[in-house]
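Take a look at the following structure, please.
Only one protein chain is missing; all other protein chains are in place.
Which chain is which? They are A and B, in the order written, and residues in each are numbered from 1.
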Amino acid sequence: MSATGVTTTPRKKRGRRVGGKGEARFAFLLLLPAALVVFGVVLYPVARTFVISLFAVDSPLPGSYPFVGLSNYTRVFRDPAFYSVLGHTMYFTLVSTGAELALGIAVALLLNAPLRARWFWRSLVVLPWALPTIVNGALWRWIYNGQYGALNGLLDALHLSSSPIQWLGSPFLALNMVIVADVWKNTSIVVFFILAGLQTIPADLYEQARIDGASAWAAFWRLTLPLLAPSIAVVLVLRTIEAFKVFDIIYVMTGGGPASGTQTVAFYTYLQAFSNQLFGYGAALAYLIVLAVFALAMVYLRMLRQGQMAGVE
Amino acid sequence: MKHSRKYMIAIHVAAVVMAVVILLPFAWLIISSISPATDLVSSHVHWWPTHPTLSRYKAVFSSSVGGGDNVAANFRLAMVNSLIVAGATTAISLAVGALGGYSFARLRFRMRRTSLFTFLAVYMLPPIALVIPLYLALANLHLLDSKIGLILTYCSIVTPFCIWTMSNYYLSLPADLEEAARVDGCSRLGALVRVILPLAAPGLLTTAMFGFLLAWDEFLFALIFTSTSNAKTIPVAIAEFTGKYSSDFGLIAAGGVLAAIPPVILALLFQRFIVGGLTSGAVKG
Partner (left out) sequence: MDLNEMPQQSELVGTGPTRRVVLTVGGGLTLTAFLAACGVSGGGGTTGGAGSGKGTIRALVMKQAGYSEDDIRKMTSSFQAANPDIKVTLDFVAYEALHDKTVAAAPAGTYDVVLIDVIWPAEFGTKKIIADVSSKWPASWKEQMLAGAVATPQYKSTFYGVPWILDTKYLFFNAAHLAKAKVDASQLDTWDGVLKAARALKGNGVTKYPLIWSWQQAEALMCDYATLLGAFGGTFLDDSGKPAFQKGGGVQALEFMHQSITDGLTNPTSTQSLEEDVRRVFSAGQASMAMNWTYMFGMANDPKQSQIAGQVEVLQTPSGPGGRPGVNGSMALALSAESKNQNAAWKYITYLTSQPVQNKFALSSLPVWKSSYDDPAVVKTNPAVVKQAKKQLADLILRPQVKNYNAISQVLQTEIQNALLGKKPAQQALNDAADKAAPLLAT
């Protein structure tokens, strides 16, 4: 089948194809259902929220609100609380995503190795994923309890500590303990993604490397990791988005405390938009979050561009 | 392929360590769910309940539904709601996202970048921002407190996610497969359906699992948009187990254990497809 239409004859450029008219129509058909599903319901809310961000809206009811242009957005940057909240979020994102990635790759490699009863080990990894975040948060809050929590009980039984530690009692420690709870649950998903990615690496490549005398570590570093780059990129973007949106587990575990130490941008947006009914300000915060995540996603993708397989980009 | 004994021991030790890390909190969850309430408030930790009790589980399965403080029975309904909502959301989003993702991965068309950004932006937006306009929209469509309303809402979040992950998965497949198929006489759609999708099975399933979880777990929209057991999902039901004036962690734990069972079963059923997939990815010929 050859291309029709006004374009030049198809030529390959780094393996990229040049499309014809049929291609655009095909793309349109493929995207139409997705567009309907996504924008059918949320287009109006998304647009409305953006419009609201340009007004000083302080009530959910329709009415006449002063137009303030971008000043909701600039107000965000003058808000000292926003910076500390942003700091918490960056820290949360960095540490949790990094830990999930490192642990996820390690476990995926482990599950790809010739273990006995591999199905058993793989099934175990499913468990944290299956637990609802609400329960996960409540569970860890229970475990961390300073009075009768299992963690203190365990440390006490092992004679590792004499007096109970207030795990959620100080801001920075609490943030880290929330990260532990989040990583425990979400590493499973990373494992699945990486595991799926590992399946696309042909086994004969390893054979070849082994024949060439490469050590296991070298094989991992120079063979596996670059070929996993697409999966890693996906995981990084997804987990970053999720980390910036993280709300449920904070809501259940700490309510943002102690001393606002576990407040993340999404939680802060909730407080401004809902608790304080500053809808214009909350909307501006939300869109700034989108911009921030976007920027981060661009950074990841640019960094990992080299690892992409040659193909249609 | 022979592996050294040291290697085999090492990986099995690592596997056991992983198992312990995963199972300890889970075990605590299960133990708490069968511990009597007095144990849960005792001064020292009871590693095993003094009088293990299945009363909470019994309450969920045996008590009658309908009104009243019957949290346990309403939980049963919540489980059904969650299954339906998450299942439908995943099915729709995956189907739609697998198609849409392909167009971003393999096709060229005007405004490709913009449209991808737009889809992703919807996924990146914190749900808080959309609650009130969405509530109003659903109210006008008479879809409040309904499973369909939740499904529609969740699809709009899960679909961009599916598009993104599937498009990246397609990119990891060799570029020449479709061309090979089309040289053999397939239409574009045929190449997609008959050649690419089967090979993308691991990616499809991973996406499905993650997408299912997004819907299964979602809390804020469910909390605001649902009011009765017509549509209340598990996170909302569990959040209601604990309140300002009453909370039994054992009940939350029991709810959690029960809530984890369907996803675990689904995952077990499909896990071999995730790792089935390609053995050697080279395109012959």
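Rule of thumb we're sticking to: contacts are C-beta pairs under 8 Å (C-beta built on N, C-alpha and C of every residue); 3 or more make two chains touch, one makes a residue touch a chain.
Computed from a predicted structure; not experimentally measured.
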| item | value |
| --- | --- |
| Partner chains on view for the chain not depicted | A, B |
| Contact with the hidden chain (one of B:A59, B:I148, B:A201 or B:I224) | B:I224 |
| Residue touching the undisplayed chain, where the options are B:V60, B:A239 or B:L258 | B:A239 |
| Identified contact with the non-displayed chain, of A:A181, A:A243 or A:L271 | A:L271 |
| Contacting the left-out chain in the complete assembly, out of B:A10, B:A59 or B:L136 | B:L136 |
| Interface with the unshown chain - residue positions in subunit B | 37-38, 40-43, 67-69, 71, 104-105, 108-113, 116, 131-133, 135-136, 139-140, 144, 167-168, 171, 223-224, 227-228, 239-240, 242-247 |
| Contact footprint on subunit A, counting only the chain that is left out | 5-8, 18-21, 23-25, 28, 43-44, 47-48, 50-52, 55, 57-65, 67, 145-148, 164, 166, 168-171, 254-260, 271, 274-278, 298, 301-302, 305, 308, 313 |
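Definition applied: only the chains that are shown with their structure count from here on.
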| item | value |
| --- | --- |
| Complex interface listing, subunit B residues touching subunit A | 1, 3, 8, 11-12, 14-15, 18-19, 21-23, 25-26, 28-29, 32, 40-45, 47, 92-93, 95-97, 99-100, 102-103, 105-110, 112, 115, 117, 119-134, 137, 152-153, 155-156, 159-161, 163-165, 168-169, 171-175, 179, 182, 188-189, 202-203, 205-206, 209-210, 213, 216-217, 219-220, 234-235, 238-239, 242, 249, 252-253, 255-256, 259-264, 267-268, 271-272, 274-282 |
| For the subunit A and subunit B complex, residues of the former touching the latter | 1, 15-19, 22-24, 26-28, 30-31, 33-35, 37-42, 44-46, 48-49, 60, 107, 110, 112-116, 119, 121-136, 138-140, 142-143, 148-150, 152-154, 157, 184, 189, 192-193, 195-197, 199-204, 230-231, 233-234, 237-238, 241, 244-245, 247-248, 251-252, 265-266, 269-270, 273-274, 279, 282-283, 286-287, 289-290, 293-294, 297, 308-312 |
